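As you look at this complex, bear in mind that one protein chain is not there, while each of the others sits in place.
And then chain A:
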Amino acid sequence: MVVQQQHNDPAKAIAMPAVKKKRKKWQWYALLFILPSFILYTLFVIVPTLSSVYLSFTSWDGISTEVRYIGLSNFEEIIQSERVHNALRNTIIITVALVILENLAALVLAVLVDQVRWFRNMFRSIFYFPVLLSGIVMGFIWTIILNYNFGVFNQLLIMVGLESWMKDWLGDPNYALLSIILSTVWKSAGYYMIIYLAGLQSVPGDLTEAAGIDGANRWQQFRHITFPLLAGAMTVCMVLSMIAALKIFDQIAVMTDGGPGFATETLTYIIYKVGFGEMRQGFGTAMALVLFLLILIVTIIQVKFFRKREVQL
């Protein structure tokens, strides 16, 4: 995320001794203002991140004082481990599915909320509600809804006569990942909807109106005018939804615990399991760094790719 700042200070050009003294003093105040956040941030974000890099070359167990340097072994294990490959595959499936589905759902919801004639604010709030829930709470609600014996979903299937479609949605390895993906779309779509909505509302009405007079129908107006102007919002939503998907954790913890078998185990879940369940924190940090690099690379590629198709008014 790049933020550009302007730095033309007219007062600087006509600096007089008194002003100069004041400016100097301001410098000390600025330092004082920034210092607390700087110390906290450095100490509790940057230092541990750098320690991660160091620990990833060790076989530390998280408890003992002995930290043994083992070179690149952790990374070699990551490359060779079947379990990591499986988790990587799950993470990629989840991420690709969530980025596409969440953005599609969010775009549809945003257009509907923008166009609907009545109860606009109420609809917006309802679509946003799930965003307010914790992943744990949301995961529990869906665990019960998708329960094989007592769940609402299977009950609904019986009611409409689709008994053959009934599944143990979270207990069947073929459907567990799908269930997690779809319930996460439910939880997050409202978040991106708000961003798309802000984008939609900044599209000037006279542009689409003019196109309408020229004979473009509503779909064509959306496709050729509104949609290209949403590219900025889309970049933001794509990047944010991707980062969130790569970090997915809470709902997996409560819905499947990575199972059945390893069917829903993701990279973040392995980091947690290996680091705190199996007490192999050296290996855990190595995995964490791989995840960080993955996020970094994909974000940069995405920003580069999507910025290109952005249109300025």
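The rule is short, and it goes like this: a residue touches a chain if its C-beta (ideal position, glycine included) is under 8 Å from a C-beta of that chain, and two chains touch if they have at least 3 such contacts; residues count from 1.
Following the convention adopted for this analysis, contacts and distances are computed from a predicted model.
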item: Chain left out of the displayed complex - its UniProt protein name, from "Fe-S oxidoreductase", "Septum site-determining protein MinD", "Sporulation protein YqfD" or "Carbohydrate ABC transporter permease"; value: "Carbohydrate ABC transporter permease"
item: Residue in contact with the excluded chain [from A:Phe44, A:Trp165 or A:Phe305]; value: A:Phe44
item: Residue of A:Leu98, A:Ile181, A:Val203 or A:Ile271 touching the missing chain in the full complex; value: A:Ile271
item: Touching residues on chain A - with respect to the absent chain; value: 1, 3, 5, 7, 9, 22, 25-27, 29-34, 36-38, 40-41, 43-49, 51-52, 55, 62, 109, 112-113, 115-118, 122-123, 125-130, 132-138, 140-145, 150-152, 155-156, 186, 190-191, 194-195, 198-199, 232-233, 236-237, 240, 243, 246-247, 249-250, 253-254, 268, 271-272, 275-276, 281, 284-285, 288-289, 291-292, 295-296, 299
